[in-house]
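Here the complex is missing one protein chain, while the rest keep their positions.
Residue numbering begins at 1 within each chain, and the chains themselves are lettered A and B in the order written.
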Amino acid sequence: MVQPARKLNGSRLVRFAWLPLCLVLAACHVDMYDQPRYQPNQVSTFFRDGRAMRPPVENTVAIGSFDPDSALLTGKVNGELASELPVELTAELLEHGRTRYDAYCAPCHGIAGDGNGVIAYRGPLQVPSLHQDRLRTVAIGYFFEVITNGVNRMYSYANRIPPEDRWAVAAYVRALQLSQYADVNDLSAEERQQLGVK
Amino acid sequence: MSHHGHELAEGAAAESVAAGYELADVRARPLWISIAVIFALLAFAYVVITVLVFAVGEPLRDPTYAVDVTSPQVPVGPLVEANPNVDGRRIVNEATEHLESYGWVSQRQGIVHIPIERSMELLLEQGVNPFGQ
Partner (left out) sequence: MSAQIFPRNANAIVWVSILGLVLLVGGIVAALVGLYLSPWFTDVGVPKAQPVPFSHKHHVDQLMIDCRYCHATVERAAHAGFPSTDTCMSCHSQVWTNSPLLQPVRDSYRTGDPVVWRRIYDLPDFVYFNHSVHVAKGIGCASCHGRIDQQQLTAKAQPLFMGWCLGCHRNPEDNVRPRDEVFNMRFDPLTLPLEERVKLVESYQIPTDGRLTNCYTCHR
């Protein structure tokens, strides 16, 4: 056999087409998967307390999150508990308040507000009923105040329920109270008939 | 693989035959057939398993369901609560039922409890202080 002249022609080059595949090996690392940035709740070795999420400096508030004159944010008007909602009372507000109440309050206060939630039962914890004269006639800002700052053994829920939602809960609590203490004269004729009133 | 075998037109050398060397070329057909058979068997096994799974009617279980949901295993007594789910469901169901029904609280004072939906309607009419200040 006669050896052909060693020339770098096209077909010879094709034999080395696999070489770029070696570049694939260079992609075997995870720094796109774990990029050098922090995720929420990640552990940090940079900060002394080990938290990547930085808690705000004590006694600071974010811009727009506090206004001492705003009833919406403080629950108070001129230092007194607000007796009216600082937001409009609508069916949507009550419905929204219902979802908040069922998620955050019902474990202890009970779905019906009688203080017999599943947690209260299992604790067992003494949880006051929402259906008492004092709470029926208290200014509605009181519920806002309690959710914001807690009361007795109840912790503050301010970091879980934003101010607008707290008012929704307060309004829903009033609906709950009304549902357990309604005047029969406010009901329609059919409803009264159903209850057996002449 | 046949092109690797040496097709010798003149046949095997006499000394090869005498030494007992292989004379015939490797046959590729049985090789391909057995590979095909293996893959066919794999496919067949897959079909059979699928059919069986469907026939039994119970899908392969998600490994996250470590607990049998329908019949919780209860350890031997004494128990604080035999089935903790029951009380929770009972409390929630009772409260929900109560919150969806009409009934007397005090017939003498004319006080009733009404469904929460109705109460929300009433509250929209009466404002957030239905009991006064």
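Just so it is clear, a contact is a pair of C-beta atoms (placed from the backbone, for glycine too) under 8 Å apart; a residue touches a chain by one contact, two chains touch by 3 or more.
Nothing here was measured: the structure is a model prediction, and the numbers come from that model.
Enquirer: Which chain A residues touch the hidden chain?
Expert: Interface residues of chain A facing the absent chain: 32-35, 37, 39-43, 49-51, 102-104, 106-107, 118-119, 122-123, 125, 153-157, 159-162.
Enquirer: For the chain that got dropped from the picture, name the residues of chain B it touches.
Expert: That gives, for chain B, the contact residues 1, 6, 8, 10, 12-13, 15-16, 19-27, 30-31, 34-35, 38, 62-67, 69, 84-85, 88-89, 92.
The criterion applied here is as follows: only the chains that are shown with their structure count from here on.
Enquirer: Roughly how many whole angstrom separate the Cα centroids of chain A and chain B?
Expert: For chain A versus chain B, the centre distance works out to 31 Å.
Enquirer: Please give the residue numbers of chain A that touch chain B in the complex, ascending.
Expert: Interface residues on the chain A side: 83-85, 89-91, 94-95, 98, 110-112, 114, 116-118, 121-122, 136-137, 139-140, 170-172, 174-187, 191, 194-195.
Enquirer: Okay, in this complex, where on chain B does chain A touch?
Expert: Of all residues in chain B, those touching chain A are 84, 87-88, 91-92, 95-96, 98-99, 102-105, 110-116, 118-124, 126-133.
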